[in-house]
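Now for chain A:
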Amino acid sequence: MEYIAISTGFALMLLGLWGILSQKNLIKIVLGFTIFDTGINIVMVSIGYVKGKAAPILDVINASEAANKIVDPVPQALVLTAIVIGLGVTALMLVYVLKLHREKNSLDINSFKDLKW
Partner candidate 1 sequence: MVGPIYIIAVALGLAFVMGLFGKSLKNLSEWAMLAGLGFMTFVSGQWLLEFMNNTRAVETIFTAGFKPPYSINLQMGIQEAFFTFIINVVGLLGGIYLFKDLKQTGPNAMMVFLVFVMSLNVVVMTRDMFNLFVFLEVGSIATAGLILLNNNGNALQAGMKYLIATGIISSILLVGIIYAYYFSGSLNIDDILAANLGASKVTVIAVFLIYVSVLLELKPFPANGWGIDVYTAANPGIGALVSAASASASLFVLYKLASLGGAEWLNYIAIIGGITFVGSNLIGTKQESPNRLLGYSSIGQIGLLTMIVGLSNILGEKMIFIASGILISHYAAKAGLFWLSGIINAKDIKGWAALRKSPFLLFLFGTFVFALIGFPPFPSFFGKWELIMTLATGGHWAWMVTILVGSFIEGIYLFRWLGYAIKLDHDELPDFKIEWNKIFPVWIMAIVLYAVGVYVSPLTEGGMFINYLPLMFVLFLFAIDFLPIYIKNTVSIGGIIWYMFHIYPVLENDLLRLIFAGIFLIGGVLTLMAGYNKKGTRKGFYPMAMMMYAGLIGIIESSSMLEFFFSWELMTAGSYFLIIRGKRSLPHGYSYMLFSIGGAYAILFGFGLAFASGFDTSLAALGDINILPTLAYSLLAVGFMTKTASLGLHIWLPGAHGEAESDVSPMVSAILLKAGVFGLMLLFLYMDRASAGANNLWYVLGWVGALTTLVGNMSAAFQEDAKRLLAYSSIAQLGYILFALSIMTHLGWLAGFTYTINHFLFKAILFLVVGGIVVKLGTHNMYEMGGMIKKMPFSFIAVLISIIVIGGIPPLSGFAGKWLFYNAILEKGWYFQGALIFFSGIVAFLYLYKLIHSIFLGQLKDNHRTVKEISAWILVPSYILIIGIMIFSAFPHWILKPIETMIAPYFSSQALMWDGTKALTSYGYWDGTTIMIVVGTAFVLLLTWLIVLSAKAKKIEQFNIVFAAERPFRPETTHVSYNIYAGYKKALGFVVAPGITIFWNVVSTFVLEVANWFRRIYSGNMQNYALHVVLYIVVFYLIALGGF
Partner candidate 2 sequence: MDYSITKFLWTLLGLFIVTNWGMLMSSTMRRINARVSGRIGIPWYQPWIDLVKLYSLRTQLTHGTMFYIGPVFRLMGGVGMFLFIPMVYGNPIWSNYSFSGDLVLILYFQFFGMLGMALGASEGGQPYSAIGISRGLSQFTTIEVPMTLAVISLAIQYQTLSISEIVAAQQGGITTWTMWTNPFATVAAMLSLLGAFGHSPFNLVKAPNEIPIGPPTEYHGTFLGVLRTNGAILHVAEAALFMNLFFGGAGSWFELIIKTFLIYFWSVFVGTVFPRFRIEQSVRWFLKVPTIIGIIAIILFL
């Protein structure tokens, strides 16, 4: 199970990266970026996963034996934070895309090469 998760995670990361590097449309690039992020999040969760243990929610499990029964809670906490940050970055990117579109009326990445050398 954990191998499926982690492999999926890496596969998504590669897929996202491929999207970022190959797509010409800015929106698609941003989408590639979110897929990339999602892949990372899955990788993180799967790294913290321990076979046969429950989610680290103390309502369900008795606090005194929690340490033995739950998976590592830290990666999950990190993922939550990472998702929030990813959201912020994605939002900012989209704002940029919007502004860029206004600027040149185009979403093609090749029309934004004014700065070089």
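The set was built so that all candidates are chains of the complex that A comes from, given by their letters.
Operating definition for what follows: a residue touches a chain if its C-beta (ideal position, glycine included) is under 8 Å from a C-beta of that chain, and two chains touch if they have at least 3 such contacts; residues count from 1.
The shown structure was predicted, so the numbers you read here are calculated from the model rather than taken from an experiment.
All listed chains 1 or 2 share the complex with chain A, though the touching one is 1.
Residues 13, 17, 20-22, 26, 29, 33, 36-37, 40, 43-44, 47-48, 74-75, 78, 81-82, 85, 88-89, 92-93, 96-97, 99-100, 103-104, 109-110, 112-117 of chain A are the ones that touch candidate 1 when the two sit in their complex.
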